[in-house]
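Mind looking over this structure? Questions follow.
Here the complex is missing a single protein chain, while all its other protein chains stay put.
Each chain carries a letter (A, B and C) given by its place in the written order, and its residues are counted from 1.
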Amino acid sequence: MKYTKEYFLRFMEIFAKHLAENKDYLTQLDAAIGDGDHGINMDRGAKTALQRLSDTNPSTPSAVLRTIGMALLSSVGGAAGPLYGTAFMKMSIALGNKEEIDDKELVKALEQALLGIKGLGKAQVGEKTMVDVWEPVVTFLKEEIINGNKELKDVCNELVLLAEERMKATIPMQARKGRASYLGERSIGHQDPGATSSYLFFKSLCEALGGN
Amino acid sequence: MKYTKEYFLRFMEIFAKHLAENKDYLTQLDAAIGDGDHGINMDRGAKTALQRLSDTNPSTPSAVLRTIGMALLSSVGGAAGPLYGTAFMKMSIALGNKEEIDDKELVKALEQALLGIKGLGKAQVGEKTMVDVWEPVVTFLKEEIINGNKELKDVCNELVLLAEERMKATIPMQARKGRASYLGERSIGHQDPGATSSYLFFKSLCEALGGN
Amino acid sequence: MKKLINNPEHVVKEMLEGMAAAHPELIKVHFDPNFIYRADAPIKGKVVLISGGGSGHEPLHGGYVGKGMLDAACPGQVFTSPTPDQMYEAAKTVEGGAGILFIVKNYTGDVMNFDMAADLLRSEGYKVESVVIADDVAVEESLYSAGRRGVGGTVFAEKIGGAAAERGWALEEVKRVVQKVADNVRSIGIALTPCTVPAAGKPTFELGEDEFEFGIGIHGEPGRKRLKIKPADEIVQMMMDAILADMPLEKGDEVALLINGMGGTPLMELYIVNRKVSQILDSIGVKRYKTLVGNYITSLEMQGASVTVLRLDDELKELLEDPVLTPALRWKS
Partner (left out) sequence: MKKLINNPEHVVKEMLEGMAAAHPELIKVHFDPNFIYRADAPIKGKVVLISGGGSGHEPLHGGYVGKGMLDAACPGQVFTSPTPDQMYEAAKTVEGGAGILFIVKNYTGDVMNFDMAADLLRSEGYKVESVVIADDVAVEESLYSAGRRGVGGTVFAEKIGGAAAERGWALEEVKRVVQKVADNVRSIGIALTPCTVPAAGKPTFELGEDEFEFGIGIHGEPGRKRLKIKPADEIVQMMMDAILADMPLEKGDEVALLINGMGGTPLMELYIVNRKVSQILDSIGVKRYKTLVGNYITSLEMQGASVTVLRLDDELKELLEDPVLTPALRWKS
C-alpha cells in the first residue's frame, strides 16, 4: 500500500478523536500515579496540531509529520510533549520529501521515532512508560513487514491486540522513569498513561487505513 | 438572706460548670450569626477565673467579684470579655468591702453591672444582645426585691423563667449591635449567644442559693 | 478538621514562638500578656503605633511590626479580640515619650478592649489616640449595625501611619494621616469556602458546592448574600461595583490596590482577580499607582479574596513609598 499525506492527515484526525474521547480516562490514569494532566495535555496538543495542519496545509507526508511534531513540542509540555514531539519529528526526517511512502518506509520511520523516544527519555522496556508499548510493537512490525514482507493492513488486528496487551502489561510494573517512579511500589497496579496514549497512537495508525 | 464570699465562689463554680457544659451550644449559636467563639471564650474565661480564685483566695465578696472581673477581662477577649468583665468589676465596686451582702445590696450591684454593660456596649433592649436578658431581669429584681421587699430565693423560679423567655425573645430580633448586626435581616431567627450566656449567669445566681 | 497544629488551645502561643524564632532581627515576642514588638523598641521621641486583633488573620498584625510600620501588635485568641492588658503592657514596653496611636479594626470587641486599654494608659498620664478602621462596604445600613468592619484598609493604615511615625511626625499628625487613610479606603471580600477555628473544630458556616458568599468579613462570619458561583470576572465586577458605588472615583484619580487572599486561595487566582480589577479601573481612567497581591489579611485557610482600594493624594503616595522592614512587608530597606 502507499501512504500519502492524506493518510497522515486522516491518522492525526483519528488520533485526536481518540485523545479527546479518552481525555478524562488518560487524566485519571495519570492522577493515580502522576500529576493528572496527561489527557489534558495530549488533547490540547492534538487540537493544536489539527489547527496548524489546517492553517498551513503542508504538502508532503514528511511536512505533515513535522507540523504535528512542532505543534506537540510547543503545546503539550510535560514529559509527553517532547517525547511525542520528537517521535513525529524523527518520522518526518526519516520520510524525506517523498509524496508516497510504502509499508517498509513507514515501519522504518516508526523505528526512528522509537529511537528518538528512547534517546530522549532513556527508558527501557519494563520501566512502565510508553516504551513498553512502542518497543514491542515496532519489533513486531519490523518482523512482519520488513522481514515478512506483509503490509500494515494484514497485521492490524494482531498489532492492535499486541499494543493493548503491552499497555495492560504496564499495570503490574513498578515505574522507574517519569513522575510515577516517585511512588516506588505504590506505582504497581496502575496502567501507565503514556503507554495508554501510545496504544491509541497505534490503533489510529490502523484505523486510518480504512474508512473506519 | 446574707450573701458571703462563699456564695459568690459557689456562684462562679456553677456558672463555670454551665459554661463548660454549654460551650459547644454557645459556640454554635455564635457560629450562626457571629464568629463561632462565644462558648470557647466564656469557657476559657470561667476556667481562668476559677484558677485565679483558687490561687489568690480573695477574702470578701467584692474581692471575689473583682478577681473574676479581672480574669474575664484578660482572658475572654472579643465583645463578651469587656462586657462581662465590666459587669463583675462594677458589682465589685458596688459592694465595697462588706463581708456580708443583703438582697437589696445584691440587686443594686446587679443594677450597676447592667449600667456598666450598657455604658460600654451602648446597646438598648431589642438590639439582640445580652442586654435583652439583663435589663428585664434587673428591672424585675428591683421591683420585687427593692420595692417589694422579697428575697432572691422567693423569686428565683420566676426569675429563671423570665431570663429564659427574654433569651428566646432574641430569636425574632434583628441584631443592631455586635458582630451579628453585619448580617442584617439574616440575623433574624437565631438566638443571641450573649443573651444565652446571660441566662446561664442568672440561673447560676439562683442555683448558688441552695445545695443545688 | 485537619491542621498542622499540636493543641488547639496553644496555637497562638506556639505561633508566636515560631515567629520569634523566624525573625529575631526584626521582632521580639512577649508572653503573658502576649504581644509582638519591634526588636529596636523603645525609640525615643517616636510616636508608637499599636494594633491588634484576633489571631488567624496572619500576617496581620504581627507580620507588620518593624521599621516603618507597627511598633507592637497584640494578638488575641483566634478570631477573638485581644484583651486590654495586652495593649496596656505593649504600650508601656514600646512607647518613646511621644504618644501612642491605636489602630483598631471596627469590631465591637476590638473597640471595647482597645478603649479600656486607652483609659488605663491615660489614667497613668500617657497620650493615647485611636483611629478606627471601618472600610468594609459589604456592611450596608451601617447606622443600624455595629458599623462597617475593618478589613484590608488596615494594612494601608498601618503602613502609612508607620511611615509618618518613622519620619518623626507628632501624634496629632500621625493620627490625621491614618484617619485620612481610613476615610479614603474601601474594601469588599468574597469567600468560596468557610474556615475552621482550631478550638471549634468545625467550619464557621456552610456553603454549598456551587455557592460563594458575597461580602464576607474576616472572621468566618457570613456575608451580605449567598450566590451561585460565577466566573471570576463577574464576581470581581460585583465587588468593584460595590466599592465604586460607595467611593466614586474620577478619571485621573490615583489609587493603591490590595488584592488580598483569604488564606487558602492560590496566588494564581488572585492575579486573575487583579487582571479584572485593573481592567475596570483602566476603563474609567483611574491610575493604579501601586498594587499588592497576596495574603495580607486572612481568615485562616478560607478560600476567597478581598479587594481594597485606597484613593491617594501626594502625601499618601509619599508615605506609602517610604521604606518598610517587617516580616511580611518590606521595601527599600
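What we mean here is this: a contact is a pair of C-beta atoms (placed from the backbone, for glycine too) under 8 Å apart; a residue touches a chain by one contact, two chains touch by 3 or more.
What you see is a predicted model; the values in this text were computed from it and never measured.
Partners of the chain left out, restricted to shown chains and counted across the full complex, are A, C. The chain not shown here is touched by just one of A:Ser75, A:Thr170 or A:Gln191, and that residue is A:Ser75. Only one of C:Thr193, C:Asn260 or C:Thr308 touches the chain withheld from this view, namely C:Thr193.
Considering the whole complex, the residue from C:Leu101, C:Val286 or C:Leu300 that touches the absent chain is C:Leu300. Think of the hidden chain as still there; on subunit A it touches residues 27, 31-37, 40-41, 44, 73-83, 120-121, 175-179, 181-184, 186.
Taking the whole complex into account, subunit C touches the unshown chain at residues 2-7, 11, 14-19, 21-23, 55-56, 58-59, 63, 78, 192-193, 209-210, 212, 229, 231-233, 235, 259, 263-275, 278, 288, 291, 293-295, 298, 300-301, 303-305, 327-328, 330-333.
The criterion applied here is as follows: only the chains that are shown with their structure count from here on.
If you tally contacting C-beta pairs for each pair of chains, B-C comes out on top.
Put simply, the chain closest to the centre of the protein, by Cα centroids, is C. In this assembly, the C-alpha centroid of subunit A lies 54 Å from the C-alpha centroid of subunit C. Averaged C-alpha coordinates put the centre of subunit A at 75 Å from the centre of subunit B. Rounded to whole angstrom, the centroid-to-centroid distance between subunit B and subunit C, based on C-alpha atoms, equals 32 Å.
Contact with two or more other chains is made by no residue of subunit C.
Multi-chain contact residues, meaning those touching two or more other chains, do not occur anywhere in subunit B.
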